[in-house]
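Here the complex is missing a single protein chain, while all its other protein chains stay put.
Let's turn to chain A:
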Amino acid sequence: MAVFMDLNVSFLPDRSDLRSVVETAAHLGFSTIALNYVFEPTAKKKQEIPTPTPIDELIDQLPVVQGRSRPIRVLNRLTVVMSDASHFRPNAPEYRRFDLLAVQPTSEKLFHAACMVYDIDIICVPMTEKLPFFFKRAPINGAIDRGVVFEVSYSAAIRDSTMRRYTIANAVSLMESCKGKSVILSSAAQKALELRGPYDVTNLALLFGLSDGDAKEAVSSTCRAALLHAETRRTASGIIYTTRSQQEAPQGSVDGRFKSGYLYRCYRCLCSVAIELRWNKVMMSESNTS
């Protein structure tokens, strides 16, 4: 089994609130959490995708997970609430700053597109309202084959009794279609009191129709699978990752010098391929640093 993770903890602008949420999560036994930045584009005005603040600026020392000897790991995640197909821009450079990418579709067509086409990690199932569409097996199986996971969040059920009914109804409907595979459970907590321990979340998942083993996986192994999928997505099929660098061009370059560009490092042969984009012309220079 993998370590316990909560991949949806709402980002709070207030530092002390955020700190208390992270400390509660570590105390409950979660080894990894992901701070969720929600982006809801509206037709009225152009909005910017938020930039994640580095965690060491928010919290000086990460608390140690209860019962283990390592500090909690904090990741950044972006959730795009889509009410139109144009709201999600594939390959937008702003998405690269986040460790995880999630989408919350609001119509059947968008749900289908998210399952089959979009390059994302998590599909959020709305829990605060009656589902506007029915789940169909075909797109869900397509998503499972691609490695995309479905997320059920439980903090709405803690806040309100009407939402509790919607949460259970929507979750049960999802489980019937996906048979308990590729589902993660997370809190979407907005304060420390809305977090629950991993074994309690496992018990809650039994109410949603998951079996014992599936419920435990929903908090551990499937979350790990989602993280690995995110890493693979960011590294061009797991071979090349990019880091932004400002430096002199390596020897043997065509142009001699480039002001700014992306330095690509190939995982397989460890050579660095510096690519400069200038006036829509790509000049490539290669240097073997292995």
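As a convention for this text, contacts are C-beta pairs under 8 Å (C-beta built on N, C-alpha and C of every residue); 3 or more make two chains touch, one makes a residue touch a chain; residues count from 1.
Definition applied: contacts and distances are computed from a predicted model.
When the listed names "Isobutyryl-CoA dehydrogenase, mitochondrial", "Cysteine sulfinic acid decarboxylase", "Transcription initiation factor TFIID subunit 8" or "Ribonuclease P/MRP 40 subunit" are checked against UniProt, the chain not shown comes out as "Ribonuclease P/MRP 40 subunit". Within the set A:Ser31, A:Asn76, A:Ser155 or A:Ser187, the residue that contacts the chain not displayed is A:Ser31.
Within the entire complex, the positions of chain A that touch the omitted partner chain are 1-4, 31, 67-69, 181, 199, 202-203, 212-214, 216-217, 220-221.
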